[in-house]
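Selected chains only, in their assembly positions.
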Amino acid sequence: MKLVIAIVHDEDSHQLIEKLTEADFSVTKLASTGGFLKSGNTTLLIGVQKEKVSEVIKIIKKVCKTRKQITTTTPMIGDNSNYIPIPIEVIVGGATIFVVDIERFEKI
Amino acid sequence: MKLVIAIVHDEDSHQLIEKLTEADFSVTKLASTGGFLKSGNTTLLIGVQKEKVSEVIKIIKKVCKTRKQITTTTPMIGDNSNYIPIPIEVIVGGATIFVVDIERFEKI
């Protein structure tokens, strides 16, 4: 057995848990927050048979892949009758994955 | 040294921490929630000497064993002067336990 510890962005965690559960993996969600000046990370624990680790990682990569998102700027406070929103690209997604060996596993 | 990662139900966590502490084990409680559509799990980290792992697991099994609980149905809103509560059985308890090898342990 292996333990997959996945640190993902909050906005991806719901869909990731759904996809992993559909694929019959058992997921525990820990409340977490990012490090200094970062926020919004979720840590998931997934206990999995050795030969299924790659499948789990594949699902995480698919759901959490970094991608560009188009967002638009919002006007400052004040007169913005002539405001033209400017589309800007932001990077979202990403994940950190640790795979650790489990010496003993019990489900009661 | 081994690290026991125990994911237990919230309702068992208080008693489990108490029993483990009484048996001289040091427990760290992480805030956690269950996976998709599940809720109310707590994750505990217990650092323990190799030869004590079975003792820890025995305590977890004792406190968190799945058991049937009799609960009674509650009446719907409205006139329930003739309501007869029906006893129903629910399964409570259960735990997932991962034991991981610790390569280095420091307490400062």
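For reference, chains read A and B in written order, and residue numbers begin at 1 within each chain.
The criterion applied here is as follows: a residue touches a chain if its C-beta (ideal position, glycine included) is under 8 Å from a C-beta of that chain, and two chains touch if they have at least 3 such contacts.
If you're wondering where the values come from, they're calculated on a predicted model, not measured in any experiment.
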Overall number of sequence copies in the complex as this file defines it, 2 displayed: 3
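Everything below uses one rule, namely that only the chains that are shown with their structure count from here on.
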Chain A on chain B, rotation in degrees - Cα superposition, rounded to nearest 5: 120
Chain A and chain B, separation of their C-alpha mean positions in angstrom: 26
Residues on chain B engaged by chain A in the complex (per definition of touch): 2, 5, 7, 30-36, 41, 43, 53, 57, 60-61, 64-66, 93-101
Complex interface listing, chain A residues touching chain B: 1, 3, 14, 17-18, 20-21, 26-31, 45, 47, 100-108
